[in-house]
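All remarks here apply to the structure that follows.
Complex shown without one protein chain; remaining protein chains in place.
By letter and in written order, the chains are A and B; residue numbering begins at 1 in each of them.
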């Protein structure tokens, strides 16, 4: 059985996600439906694109990722189906698919135009139900992506900002905050290790200095602020038993700095 | 594989929904389980009935809708299984099933009495687990509805209030508020278009006047309050990038008024 994995900002209160699944099962009742999350902050394309990028490679080959975070619904923005080396992606052309698509390797992108694979009536406010769900269902039945519309040569792209090294300072940013309040930075673990080489360091965020890195949470003392190896390969800021995000009043895009202790002014 | 679609006010914190699914899979392990929502406000029969009505027709034929919003659990209110033209509905006889059942066309309603299709021990506080789930599971295996109990001639009904036209004013109400804070009214789009005939209008809600209708969200300016074509066919009140509901402090049942500009007093 093929898998369709859903990622939206529709939340749990309304019937939006349930109705999308109804539409899918009406076309293909032998499919595994998996929720990645529906709690993306309303219309936050970045958050959705990042979580998709962090998730897709754990799914079975040929999984179809159905992503609906779509502030431009109804306007002239394109709707896409994309085949990559190992997967399929369906959603709006606003960059939300791009991090994952680039990572896996784009094979073909198609602009959704063939109404045969849409619901009969297409609203201007709920393409998740009327276009993206039926298209995903038909892909899960083995319909070729070529039948869905015309090939696109270029899709809109998001980029994870790269950390910058300037003199003795590595500068980065917070790029995601999880439910536990852990702050995920754009500094990956290899870069962190190459930069610090097991020497003493100072990590600066929101006027606080962090000097400890632990491979896992339990190593930290109670209420200690520390760096940690995040499960997706990036450096994280954590607070033992509490939310680092609330304590630091940190937000996505906040700047962080890393320097070796020997270079720090006293 | 048949689909059972669940709609309750049980929320996500407890084990209620998971246990219901365990009960179902114990009877039929080849079934698609879909959540419509479990975030109905506690014991709000209206909210659940409306979402069911807005959802059912997108599901595959013969889907069984298992609805548990049941303030009267344990008391003498009837428990029902209903066959309509295309679907099955299972839940308490408090009106929660009625909007959908009426829309699809009642074929047969049965009062759940045959304990053979219940769990062996029936509690007085959790019929969702002990009665409605096993009955739904047996229906999904093809058991005839006639075996479940006696035919009912009348079920309790909810009604969506009709908008009223008096002189030059169309009066309606807010009937649902979604997670984005959009206010769904009981004025359907056809009625709106027939009434305004593309002329300038004034839409009154909570002492605010709205004069713009857009087919989709992106057409609106930032922070603009506007009317929009809702995805389920009703006129909605939206606020670009914000929650119309919070901004207007609007609630379900709030009154709205629509009139043509030429009739408005200056």
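FYI, a contact is a pair of C-beta atoms (placed from the backbone, for glycine too) under 8 Å apart; a residue touches a chain by one contact, two chains touch by 3 or more.
Quick caveat, the model's predicted, so the values are computed rather than measured.
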Omitted-chain contact residue, chosen from B:30, B:197, B:249 or B:262: B:30
Residue, one of A:144, A:168 or A:231, that touches the chain absent here: A:231
Contact with the hidden chain (one of A:179, A:197, A:249 or A:262): A:179
Positions on chain B where the hidden chain makes contact: 10-15, 17-19, 21-23, 25-26, 29-30, 33, 42-43, 71-75, 123-126, 129
For chain A, the residues touching the chain missing from this view: 1, 3, 5, 7, 12, 32, 34-39, 51, 54-55, 58-61, 63, 178-180, 215-219, 228-231, 241
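Definition applied: only the chains that are shown with their structure count from here on.
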Between chain B and chain A, distance of the C-alpha-averaged centres to the nearest whole Å: 32
